[in-house]
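Shown next, in structure tokens, is the structure this report addresses.
Apart from one protein chain that is not included, each protein chain of the complex appears where it belongs.
Read from first to last, the chains carry the letters A, B and C; within each, the first residue is number 1.
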Amino acid sequence: MTVSFVLLALLTLSAAVAAMSMPRLIHCALALAVAFTGLGGIFLNLGAEFVGLAQLLVYVGAVAILIVFAILLTRGSEVSMRPGARSAISGTVIALAVFAVLAHAVLTSGVSRMATTAVTPSNRVQEIGVTLLQQYVLPLEVIALLLTAALIGAVILAWREKSPAAQEGAETR
Amino acid sequence: MNGYFAMATGLAERVDQIFVTFDHWAVTNTPEPLRWLVSILLIVVPILAVFPGLFALTTVLERKGLGRIQNRYGPNRVGPYGLLQPIADAVKSLTKEDVVPRTADGVVHYLAPLVIVSTAFLAYAVLPVGRNMIAVHLDAGLLFFFAIGSATELAVFMAGWSSRNKYSLLGAMRAIAQMISYEVPLILSSIAVIMIAGTLSPEKIVLEQAQYTGIFPHWYVFTPWGFAGFLLFMTAAAAETNRSPFDLPEGESEIIAGYFVEYSGFKFALFFLAEYLEIFAVSGLGITLFLGGWSAPLSFLAVIPSWIWFFAKLLVMIGVFIWVRGTMPRLRMDQLMNFAWKFMLPMALIDMVCAGVWRFLPGGALWVVLRWLICAAIIVVPYVALARGLEQGRKIEQRVYRYAEEG
Amino acid sequence: MNPLSACLIVAAFLFCVGLAGALSRSSAILVLAGIELMLGAANLNFIAFWRYGALAAVSPFHSLTGIVFVLFSIGVAAAEAAVGLALILAIYRYTKSCNVTQITELKG
Partner (left out) sequence: MLGEGIVKGLIETARNFVGSYVDKDRLVTVQYPEERNPLPEAARNFPFLLYDGDDPEAGLRCVSCHICEKECPPRCIHIEKSTDKKPDFVGKQQFYPKVFNIDVSVCMSCQICVEVCPFDAIRMDKEFELSTDDRFGGLLWTKKELAKPNEYYQKIHPMEAAETDARRAEELKQTQAKAAAAAAAAAAKAAEAAKAAEAAKAGNGAAGKEPSA
């Protein structure tokens, strides 16, 4: 556990808390982007270069932007969170309970006593590519199909029949 | 005679590696506890010094070049030939009042220029500016470049949204829509290179191209798919960096200045800096991917240091950007989107197919010509078809004025 | 506490933050964001086990399983975000709201 890991973890977690608790939706989205960046940083810190950068590219470059666009397109429906709302309290309580259980499970299981290797296992991009296209070629194709279906589905869902302006919005995504 | 030749090449090698040697010398000659700091500083400081310097030079060259294109002089007052103009500009922007709108979202408004500049600088980490001259040896360098590049979109949005100005919001939305649309052909056209080079590391891609047949280099731009890919890449790069003719997000005549309307003084200068840094970075990537990076255009010219070649190529690319800016009018939003999705995207996909065909056709004596012809056909035929398709239904019609002719 | 369990604790906390957000916020977009955070936490677990797990040094094929799974997971998350946000847009267009407490038409 290095200093950089601790810093990145703190950044990620505080940004995530901010993203889930800030009153304005846009701030939430921006904090979420920071949280995703921090998560990518943790991946890089753990030595998973390709995944960390893919995380940045997909989450910060695409998902965060998508969320921002969605927030702007659904303007006027901004509901400010009332801190004392029942759902907020019960949600937090449930989440804390889940965290207690998970933390207990992690700390008492054999995992926390396991000897960990210090060296990063090899993960050259070429090897990842070979693994993806040999061992995992079927899942890869399925993912490709899923993404295509999601693309078409998203376009059709967001398509507004009447005005042609919506078409562009659907296309950009 | 042979001895002289060897000495000359040895000297050239020395000059070529002068920065690398200096870096090594400086790091080994500092005491152990400070080594990490020195090695970081020796990477960061040159990047922070050279590229903003290039930015300063480019602002003058651009204004002078545009002036000459329009038969004007351009700036010629400050210093010899107006070369000190950027210093005057810097002083001006530093001493200007920093105006922040009252209703603006202060924190986000403040952070946006910082984010955009820092991401622009980060992109240089993976650009090989010379032999053995790269800041970070990343195996997935290209992915890093695109990942960092995609973060600028968020910074643009932050700037546009936090200003509380409808023009800046419109500009930001335009910018993001445009960036996302053109990121697709940008990445797809570089995938063709990745397929051929078999690596995501910019260093290895350059090394792959820095070989010579006779005196001619193996640059990817000299192949059919590489040529098409280069044009696609640079077009998408121009759009990605909001560069004319794709500068709709900051169209002065329509939305004043786009997402940085509400920025003044030094923050505006930061946006300006970031924009140019992005242009340099993406041009540098184009050079790395297609124009052989730091390698010399002819084998015997390799005596000239590799970093000189890189910056010479970069200056040429900047010149081309300026030339294009002086030539073409701004596109309309629908034209922009049509161009991205109906022309650039299919062409980039076809380019990938072409690269694949090129990769798997045998490379025998007869096949060299045949391979060329086949690949050229794969590129040219869809190009002609797409161009005709785009031009169809775009007949220029007599304009009907709905209101003006009633009176 | 070794690095592996530190990663797992961080991931667990991230998951719970996402869970709390998804349960307590009334904006559909933020619910989706919470789910994305939970997916990210799961990815962190994959990476942690890939990095420190027992399989890491065994064979090159197994050593990359964690990475590959995260890649698939990122792909699925992207697809989910696209479809989810398109759904939210469609619902917003219909009800002029994306507050999950107000969309009650399917309530029995």
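What we mean here is this: a contact is a pair of C-beta atoms (placed from the backbone, for glycine too) under 8 Å apart; a residue touches a chain by one contact, two chains touch by 3 or more.
Only a predicted model underlies this, so the values are computations on that prediction, with no experimental measurement involved.
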item	value
Missing chain: touched chains present in the view	B
Residue of B:P46, B:G79 or B:G326 in touch with the missing chain, whole complex considered	B:G326
Missing-partner contacts on chain B, residue numbers	65, 68-73, 323-324, 326-328, 343, 383-384, 386-387, 390-391
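Here is the rule we use: only the chains that are shown with their structure count from here on.
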item	value
Topology of the chain contact graph, where touching chains are joined (line, ring, star, complete, other)	line
Most heavily contacting chain pair (counted by C-beta pairs in contact)	A-C
Relative to chain A, chain with the most remote C-alpha centre	B
Chain A-chain C separation of Cα centroids, rounded to whole Å	6
Chain A, residues touching no fewer than two other chains	50, 54, 62, 69, 173
Complex interface listing, chain A residues touching chain B	26-27, 30, 33, 37, 40, 49-50, 53-54, 56-57, 60-62, 64-65, 68-69, 72, 124-126, 168, 171-173
Complex contacts: residues of chain B adjacent to chain A	108, 138-140, 143-144, 146-151, 153-154, 157-158, 161, 173, 176-177, 180-181, 183, 198-201, 333-334, 337, 341
Of all residues in chain A, those that touch chain C in their complex	1, 5, 9, 12-13, 16-17, 19-21, 25, 28-29, 32, 35-36, 39, 42-43, 46-48, 50-51, 54-55, 58-59, 62-63, 66-67, 69-71, 73-74, 76-79, 81, 85, 87-92, 94-96, 98-99, 102-103, 106-107, 111-117, 119-123, 127-128, 131-132, 135-136, 139-140, 143, 146-147, 149-151, 153-155, 157-158, 160, 170, 173
